[in-house]
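Worksheet: the structure to be examined is printed underneath.
A single protein chain has been removed from this complex, and every other one stays in its place.
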Amino acid sequence: METQLGLTAGRRLLDSAIARATELGVPVSIAVVDAGGHVVIKARMDGAPLISVRMAEDKAYTSAATNLPTSDLHPLVQPGEPLYELIAAEAGRVITFGGGSPLRSQDEQVTGGVGVSGGTVEQDAEIAGTAARAWMGA
Amino acid sequence: METQLGLTAGRRLLDSAIARATELGVPVSIAVVDAGGHVVIKARMDGAPLISVRMAEDKAYTSAATNLPTSDLHPLVQPGEPLYELIAAEAGRVITFGGGSPLRSQDEQVTGGVGVSGGTVEQDAEIAGTAARAWMGA
Amino acid sequence: METQLGLTAGRRLLDSAIARATELGVPVSIAVVDAGGHVVIKARMDGAPLISVRMAEDKAYTSAATNLPTSDLHPLVQPGEPLYELIAAEAGRVITFGGGSPLRSQDEQVTGGVGVSGGTVEQDAEIAGTAARAWMGA
Partner (left out) sequence: METQLGLTAGRRLLDSAIARATELGVPVSIAVVDAGGHVVIKARMDGAPLISVRMAEDKAYTSAATNLPTSDLHPLVQPGEPLYELIAAEAGRVITFGGGSPLRSQDEQVTGGVGVSGGTVEQDAEIAGTAARAWMGA
């Protein structure tokens, strides 16, 4: 397992996500960011909706920035819940539904994030999770 | 049916929307965007509210960017629903109530979007849908 | 000559600009705004560069907002000149090279603006001027 998330690892994560998306038959956009939340690699599969390009990056950023899968944030931002105001406070950057996974080192430090957008929330989360597990197990 | 959404098709869509709006007796703004979400033509009928100019474009963009009618997004962004946070995350760009329709090629690829604003949500959706069907059947 | 700049006048201005651009053989984007600086009609000719869509509107806005052709502002914003800081102060909205013309009523009040982008600065200014004169003489 690597500790630095460089372009070689980024490409491997991207290919892993594309392979899973192809199995599911859903074109998506995928973004891999480093511990600083900045893009290492980002790509849009042919046929993925336009909006997915930006949302994939925002999901990857959110996971790197919070060290949480974006799906964990979803219940917390509903009306009355502890982080309700987060969606407005961080509007345009943070996405709090599924599709983003943090990438962690063996000592649980954040080394980056992967974000997927273009399918259903469940599909996006499944593809991002597959890529993240490939990284953790590397 | 054309595959490229140029100014000739844009004008036809605009005229079709204006004709339907005139039948309904409601002044609206109408925007037609291409597959990249960029304006091909955009107009405001006399008497349409000022806010409609920008909202028509945002609805057209949203439909082109998601390949969905904006009315399909409305239930998904309610509190507790899967895309609740989308309205904040994409604030200023995405509109998730009725009035935007994607324009699709025969193989269901997005070729653009049409957005209408200025009437009730139902009127806007009816006018946008009329223009979109005129395009699909062309 | 009309005093209100509605969609009928907007379309006439647009057609007049398209006719002149076609004579010059240069595809451009054209925007017509009212006295409030808001779009009445806006269109992109096939082949006009993507950046022209937004710049045409900004030029039309600038002319309506200043009651000046945008080319008049160009010398005033050079380093050391009186309005040097304007380009930064109003960045993203004001454009100070040629291609925008104010639309005036008989008593010299601003009734709107027309903006053209996509050719050389001289071509854009020529096309905008043609449309503006068509309006003033109407």
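When the chains are written out, they are named A, B and C in that same order, and each has its own residue count from 1.
Keep in mind that, in the parts below, a residue touches a chain if its C-beta (ideal position, glycine included) is under 8 Å from a C-beta of that chain, and two chains touch if they have at least 3 such contacts.
Note that the coordinates shown come from a computational prediction; the quantities given were computed from them, not determined experimentally.
Note on the undisplayed chain: of the listed residues A:Val26, A:Val40, A:Leu73 or A:Ala125, the one touching it is A:Val40. In the complete assembly, the contact with the undisplayed chain comes from C:Val94, out of C:Leu5, C:Val40 or C:Val94.
Within the complete assembly, residues 47, 49-51, 55, 58, 74, 77-79, 87-88, 91-92, 94-97, 120-121 of subunit C touch the chain that is not shown.
Panel shows subunit A; residues 6-8, 10-11, 36, 38-46, 50, 53 of it touch the chain omitted from the view.
On the side of subunit B, the interface with the absent chain consists of residues 34-38, using the contact rule stated above.
Just so it is clear, only the chains that are shown with their structure count from here on.
Each chain gets a centre from its C-alpha atoms; the one nearest the centre of all protein C-alpha atoms is B.
Between subunit A and subunit B, the centres computed from C-alpha atoms are 29 Å apart. Inter-chain spacing, taken between the CA centroids of subunit A and subunit C, is 43 Å. Annotation: 26 Å between the Cα-based centres of subunit B and subunit C.
In subunit A, no residue reaches two or more other chains under the touch definition.
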